[in-house]
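With one protein chain removed, the remaining protein chains of the complex are shown where they sit.
Chain naming follows the written order as A, B and C, and within any one chain the residues start at number 1.
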């Protein structure tokens, strides 16, 4: 079992990244920072006769990388009570991949993976982050991915996450679980 | 009272747009199609000493336009159980505007507006679209905007929205309300 | 196809009841007012060796009545952002029925039914009633019942529901749907 981490944040060394690093410390993981790539918003052509156009950006290469792994960790700061627009644009494009002749098996492959979400926010994330978790559940349900757990953390300024003892403990628990799964 | 509509969809004449047009038929509205503009994802510099950098895209010009109006309609197809990445990137940038010396009064101005959401989805939107509505509530609460109502519609292929009688009726009710407010 | 309505309210002719009557007007429905029956709270013996004790109240007789029908309408005022305690006590007891030798086929029978929810509240039910809808989804998912739709209405004082045009229209739409299904 191998692990990919998909980072949605736009700030280096942010709280979400720090918490995710704790959960993956000492493990071999493929790290994908979405902010370092060009991912165009989807042009919705699901029902167009001509189908989706070929897009010349980095999206497919990221899909290629995540499809190699069994466990996906979606790591996103909570911006405005939801995942970042950067991560959302990435997921929106899945609609295209689901119709892409280059990926005839996309849904089936996703259905064999397990996913975790790590999300840190500054405005009562334990309450106001709950709709985000529910959305990830719906997303994973659609492609059949097992949603195996999530960690919500609280933090605003860089570094504040270290004060959220419950989040740190949950990250350590997740690390043990991943270690067992990947060994 | 004047009205701006912020469209988040990436398909011309999609179901969400059609439903929104019903709700604004015969009214003077400023229509903003986000897909026609360049809106960079936020670079999160809320806590950086140097602050946010100036971004040379269309974002500020859109803010300038919506600030002129009393009523904002956020019209977004439901992609993956949430607003489109395009609309999310737009809203993510509000964090920058909140710290922008050019908009010292942004939050206060937003707090004097009323907002509506129109959202159409194809996969049980009356259930699976609810977290999206809750997120808009949190978003509007943060800036003090009055969340005055929403319409969820069901539709997948273009045109299907006309079969959702409840959504059509709700759009007509909203139209009457907007007409009274804007006259 | 026949229809049972399960009323959870404790006020005669309340807004929820009125709205539900609109949705069932002219149809043959079996009406069950839970407030008129004695339904003990569940004594949780799911994991006790001795199993659940026989309870001498009206609960089983209500189960017997609803099992006869194909369509169930759960009609509850929104008290404190959730179904009434009266209706909750009724549903809590399903855990007992699921283990009751008298009802070996309970889950299977429930899985062949369709359900609707009618819920009216006075404090922003279109927002604050959403968790209730999500809970009903989870409840119906567990027993396999198809959750075919819901109507949220707004009203506080008796009679106020007639001002909620969207709810009235949705009730009429539901009535047509039920009429087609039951004819």
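Worth pointing out:
Note that in this section a contact is a pair of C-beta atoms (placed from the backbone, for glycine too) under 8 Å apart; a residue touches a chain by one contact, two chains touch by 3 or more.
Not measured: the values here are computed from a predicted model.
Among the displayed chains, contact with the absent chain in the complete complex occurs for A, C.
Touching the chain that is not shown, out of A:137, A:156 or A:182: A:137 (per the contact rule at the top). Contact between chain C and the absent chain runs through residues 9-11, 14, 35, 41-45, 47, 77, 79-86, 88-92, 94-95, 123, 128, 130-132, 134-135, 138-139, 142, 156-158. Residues 126-127, 130, 133-134, 137, 147, 149-150, 165-166, 169-170, 173 are the ones on chain A that touch the missing chain.
Definition applied: only the chains that are shown with their structure count from here on.
Fitting chain B to chain C on CA positions gives a rotation angle of 180°, reported to the nearest 5.
Taking each chain's centre as the mean of its C-alpha atoms, chain A lies 25 Å from chain B. Here the CA centre of chain A is 38 Å from the CA centre of chain C.
Along chain A, residues 134 each make contact with two or more other chains.
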